[in-house]
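Report on the structure given below.
Apart from one protein chain that is not included, each protein chain of the complex appears where it belongs.
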Amino acid sequence: MLNYIFKRIIHAAEVLFVVSLITFAVLLWIPGDVAQLILGSDATPEKLEALRISLGLDRAWYLQYWDWLKGLFRLDLGQSYLFGQNVTTLIAQRLPVTLSIAVFSMLIASVTAILLGSLAAIKKNTKTDYFVTGLMQLGSSVPSFWIGMLCIVFFGLKLKIFPITGYVPIEKGFIPYLNSIFLPSFVLAIGEIGMLLRTVRTSMLDSLRQDYMDMAKVKGLPKVTVYLKYALRSAMIAPINVMGIQFAKLVGGTVVIESVFSLPGLGRLILVAVEQRDIMLLQGLVIFITFLVILISLIVDIAVMFLNPRIRVQMEGE
Amino acid sequence: MNLKENDEKLIDIRNLTITTSSGQILIKDITLDMEKGEILGVVGESSSGKSLTAKSILNLLPEGLHWEAEKFQVMGLDYLKEDPDKIRSFIGEKIGYIPQNTGNYLHPMIKIKDQIADGYVLYAKESMEEALARAAKLVSAVGIRDTDRLLNSYPWQLSGGMRQRVNIAMALMNKPRMIIADEPTAALDSTVQRQVIDLFKIVNQNHNTSVLMISHDFGLIKYYCERILVVYAGQIMEEADRDELFNNPKHPYTKALIKVIPSLNIKKDERLQEIKGNVPDMRVPVKGCVFKDRCPYRKEICDTEVEDKLINENHYYKCHFDL
Partner (left out) sequence: MGKNKMKVNKKYHLLVGGILSFLVLSLCLVSFFYTPYPPNEMNLSDKFISPGDSGKYLLGTDHFGRDILSRIMYGSQSIVIVCLLAVAIGALVGSVLGGVSGIFKGRISSLIMRGIDGLMAFPGILLAMMMVVVVGKGKEGAIVAISIFMVPSFARLVYSLILDSESNLFIKAAKSYGITRRRLLVKHYLPIILPRLITLFTACLGAAIMIETSLSFLGLGVQPPNASWGMMLNEARQNFLQYPYLAIPSGIAISLSVLGFNLLGDGLNELFTKRRS
C-alpha cells in the first residue's frame, strides 16, 4: 500500500509538471510585448531591448521555461510589474483571506450536506427527501455572485447583521474576523452543497441497504446509534473524496465572491492580473493555486486510505 | 397445525401473507406456532419464503414488501398494534438472530469488539468490560481459541467460518429467549457445525431458549429439531413432529425431500435436481396446488383446487390425496 501512496505522489508530480507546462505555454502566446507593457508606449527601442534581455525574453522558450521552473523550486515566482513586488510576497499577504473563505465554506457545505444528505437518504422518497433534493438542485443552479448581492442587501442593509464588505484579520479579534468572512463563505457554500449532498445521499442509501444495517436493527440499537455508528461510517468515504474535488472548485470560486464582497484575497489579485495583463503575477498565482489544489487532493486520497481500515491494515502488514 | 389454544405461546402467527408492491405474493397464509423452549425447523429450497418468514418476525422485511396477518404475536407482543420503536427494542432484547452467512452482517469498518457488545451494554445495562468478558466467553464456546485477537480484528480479516461464529456469539449475547437461525452452519466445516449445534442444544436446555431454525439441509433439521415445517413456494406443505414426519410423510414434496436426504448436501441456491421441474414463477398466481408441476402424483383436480388436511392435531398437510 506504500506502493500506492508512492504512485499517487508520482502522479501528482506529473500533473503538476503538465500544469506548469500549460500555464507557461498559454501565457507565452499572449499577444503584445511584455516589455512594452511594463515600460509603457513612450519607451525607447534601446530601453525595451535592454529590458527584454534582462527579463530573458530574447532566449528560446525552453530556456525561459527552465529558468521559471528553477525559480519555482526556490519558491521564487518572479516579480509583479504592476506592484513592483515579489509574487510570493503578494500571495503570502492575500492567502489568509482566500484560505479562510475556502475552509470556512467547505466546513459549512460539508456539515449541511452530511446532515441533509443523510436525512434525505433515511427519508427516501418522502416529501422530506424531495424537498431536500429539490432545494439542492436549486442551490447549485443559482450563481454565487447573485446570491452574494442579495445577501448583502438582506443581511447587510435590511437586518444589519453582517458587515457588507471588507475583511478583518483574525489578529483583530475572532468575532469580527468571523463576521467578516461568514457571509462570503456561506454564499460560496450554497453552490457546493448540491453535489456533495447528492454524493452523501447516494452512499448513505447504499450503506442503509447493507446487511449489517439489518443486524444493527435486530440488536435493537437506538436509531441515532444505527445511523451514526453503522450507516454514516461507511457512507463517508465517497463524500470525502468529493470534498477534495470540491475544495479545488471552491478556491476558483473565490475569485467571484471576493469581487462581490470586496475582499482583498487571491481572487482579487487574479482579477487585477488578468485585467492589467501582469503575466508574471498571473503565472505565479495560477501555478500556486493549482499546486495547492493538487496537494489537497493528494492528502485527501491518502486520508481516505487511512480511514478505510481494510487498506490500512494491509499496509501495516507489509 | 397445532390447534392447542394457549396464550402462553412463544409465537402465534395466523395467515401471514407477504406481497411485493407490484402485488406478487411471496408468502401465502402461513400459520406459525411455537411453544416456549421448542426447537422448530423450517425446511425448503431456496427462495421458498422461509427466510422471509423469519425476517417478518425480526421486523426486517426488505423495502417494498408488505405483510399482513390475522394475528401476529411474538411472546405476547402484538406486532399489528405495537409501536415500531417498541418492537425494535423488544427484538433487540429478547431475540437473537443468526443470519445466512452469505451476507455482510458485520460492519467492515468496525472492530468485532465494538459491534459484538453494543446491544448487550444497552439491554443488560452492564459495563463495556463486563460485555467484552461475556463476548470472549461466548466466542470461545463456538470454538475460537485466540479470543483477544479475534475481538480486536476487523471482520474482513476473518474467514467466512470465523465471521459466522462471531454472528452466533453475537446472537447469544443478550441471553435471548428465542434464537432465529437462518442457515446457521452453512459456512462451517462439519466438526464446528456439530460444536455449534451442540451449543444451541445446551442453551436450549439450560435457559429454555427456543430456536427457530431455517435450513435447506433436511439432515440437519432432522438431527436437531423437534417439530418440522416443510415450506414450498411460500406455502406450508406439511407440518408435524419430527418422528411423525419421517415415519409417516404425507405430502409428495416431503416424500421427495426425505428420499434426497442421504446425499445430505443440497447446495444453497441450487434447486433440487432430484425433483424434476422448477419452483413456480410466483409473479403469476397459481391456481390449485403450487407443487403440481413437479408432482409425480398429479391429477386433474390439482389444477383447480387443493385441500388442507389434518391427520391429528399435530400433523397437517396440504394435498388432496392420502398417499
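Each chain gets a letter, A and B, in the order it is written, and its residues are counted from 1.
Heads up, the rule we're going with is that a residue touches a chain if its C-beta (ideal position, glycine included) is under 8 Å from a C-beta of that chain, and two chains touch if they have at least 3 such contacts.
Quantities reported herein were computed from a predicted structural model and do not represent experimental measurements.
Novice: From the listed residues A:1, A:43 or A:142, report the one that touches the chain absent from this view.
Specialist: Once the missing chain is taken into account, the touching residue is A:142.
Novice: Given that one chain is not shown, which residue among A:8, A:52, A:233 or A:277 touches it?
Specialist: Final answer for the missing-chain contact: A:277.
Novice: Touching the absent chain in the whole complex: find that residue among B:63, B:129 or B:300.
Specialist: The one listed residue touching the chain not shown is B:63.
Novice: Touching the hidden chain in the complete assembly: which of A:48, A:178 or A:248 does that?
Specialist: Of the candidates A:48, A:178 or A:248, A:248 is in touch with the missing chain.
Novice: Out of A:60, A:157 or A:175, which touches the unshown chain?
Specialist: Spelled out, the listed residue whose C-beta touches the missing chain is A:157.
Novice: Just the residue numbers, please: which parts of chain A touch the chain that's not shown?
Specialist: Those residues of chain A that touch the unshown chain are 11, 14-19, 21-23, 26-27, 29-31, 124-125, 130, 137-138, 140-143, 145-146, 149-150, 152-153, 157, 248-253, 255-256, 259-260, 270-271, 274-275, 277, 279, 282, 286, 289-290, 293-294.
Heads up, the rule we're going with is that only the chains that are shown with their structure count from here on.
Novice: Taking each chain's centre as its mean C-alpha position, how far apart are chain A and chain B in Å?
Specialist: Each chain's C-alpha centroid was found; their separation is 54 Å.
Novice: What residues of chain B sit close enough to touch chain A in their complex?
Specialist: The touching residues are 58-60, 85, 88-93, 95, 97, 99, 103-110, 115, 118-119, 122-123, 154, 156-157, 167, 170.
Novice: Show me the residue ranges of chain A that touch chain B in the complex, using the header's touch definition.
Specialist: Against chain B, chain A makes touches at 210-212, 214-223, 225, 229-230, 233-234, 308-310, 313.
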